[in-house]
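Every protein chain except one is present and positioned as in the full complex.
Chain lettering (A and B) follows the sequence in which the chains are written, and residue indices restart at 1 in each chain.
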Amino acid sequence: MNSIIFTAAARLLVALLFVFSLFMLLRGHHLPGGGFIGGLIGAVAFIVYSLACGPAEARLALRITPEVIAMLGLGIALLAGMFSFFLGDPFFTGQWYWVGGDSYETAAFSLNTVLVFDIGVYLVVLGGILSLTYAFEEET
Amino acid sequence: MEALTAIVIGVLTAAAVYLMLARNFMRFLFGLILLSNAVNLTIFASGRMTKGAPALVPYGEDAPLGMVGNALPQALVLTAIVIGFGLLAFTLALIFEGYRRMDTVDTEEMRFAEPKEDSPK
Partner (left out) sequence: MSWVLVMPIAVPFATAVVAYLARNYPSGRWISLAGSVLSLVASSVLMVAVLGEGVIAAQMSNWNAPFGITLVADYLSAVMVLITAITGLATAIYALGEIPEDTESLGFYALFQVLIAGVTGAFLTGDLFNLYVWFEVMLIASFSLLVIGGGKERLDAGIKYVALNLVSTLVFLSGIGLLYGVTGTLNMADLRGAVADAENQGLMTVIAMMFMVGFGVKAAVFPLFFWLPASYHTPYFAISAVFAGLLTKVGVYALMRMFTLVFVGDIGFTHEILIWVSVLTMFTGVIGAAAQTDFRKILSFHIISQIGYMTLGLALYTPLALMGGVFYLVHHIIVKANLFFVAGLAKQYAGDTDLNRIGGLYKSAPLLAALFIVPAFSLAGFPPLSGFWAKYLIVMAAIELEQWFVAFMSLLVGLLTIFSMTKIWGMAFWKPHPDGIDPTPDRAPVRVTRAMITPIAGLAAMTIVIGFYPEPFVQFAEIAAAQLLDPTQYVTTVLGVQP
């Protein structure tokens, strides 16, 4: 696509979309958002980029192939589920560590396996969607 | 509201079946998309149509306040939509590849896996 307006706007859009996707990812679990929708928005960012600059350059910008991203995401999600094994809980039980407090109300923020799982989902969705759309773009 | 949803599901299914009877595989795929939407609507409707807020727990509470919608069918529909999206995208890619190799999307002409008896192998 050779539109100078689109190419110029794409730079801005990609950055905005990507930040928004990370925002959605981190906002998840307590509020609407999460890894799935974040991953979709992130994928849209890269799709906009590939429409503006072509799929070859978009692949370069991604550095690793989308399929590998998706598989890594699957691995991370699996690890998040397996983590509860070490604490004697059933598979996929969320583990929470409150930083600066001992509960939801008092803590400054929390480290939890739920977020790790969401990151895994984010990567799976990002990688899955991009591998499909890049394949289609390269065919045509 | 239930009646309206039921009619929509019926129309979608009818259109889907009509499209899926075509020989052109692209039409079959469109039929499949419509059918998958009809099924998703069925699941959604099976959770009952109620007026209610989204099932979100406000800050500092243990349970949602007031009337909330049934979250389970929504979760099921979301999962079904995602899976359906993945499968249909895969099917589209498959048809595209098939069209490039076989030069046809007409299912009558796709006789490579099961050639006609008299045709040379």
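Heads up, the rule we're going with is that a contact is a pair of C-beta atoms (placed from the backbone, for glycine too) under 8 Å apart; a residue touches a chain by one contact, two chains touch by 3 or more.
It should be emphasised that the depicted structure is a prediction, and the values quoted were computed from it without experimental measurement.
Here is the thing to keep in mind: the chain we left out touches A, B in the whole complex.
Here the missing chain is touched by one residue of A:Leu26, A:Met71, A:Ala107 or A:Ala135, and it is A:Met71. One of B:Met1, B:Ala14, B:Leu65 or B:Leu94 touches the chain omitted from the figure, and that residue is B:Leu94. Panel shows chain B; residues 20, 25, 28, 32, 35-36, 38-39, 42-43, 45-48, 72-73, 76, 79-80, 83, 86-88, 90-91, 94-95, 97-98, 101-102, 107, 110-114, 121 of it touch the chain omitted from the view. As for the chain not pictured, it touches chain A at residues 67-68, 71-72, 74-75, 78, 81-82, 85, 89-94.
By our rule, only the chains that are shown with their structure count from here on.
The distance from the centre of chain A to the centre of chain B, with each centre set as the mean of the Cα atoms, comes to 25 Å. On the chain A side of its complex with chain B, the touching residues are 31-32, 36, 105, 128, 132, 135-136, 139.
Taken together, the chain B residues at the contact with chain A in this complex read 54, 56, 60, 82, 86, 89-90, 93, 96, 100.
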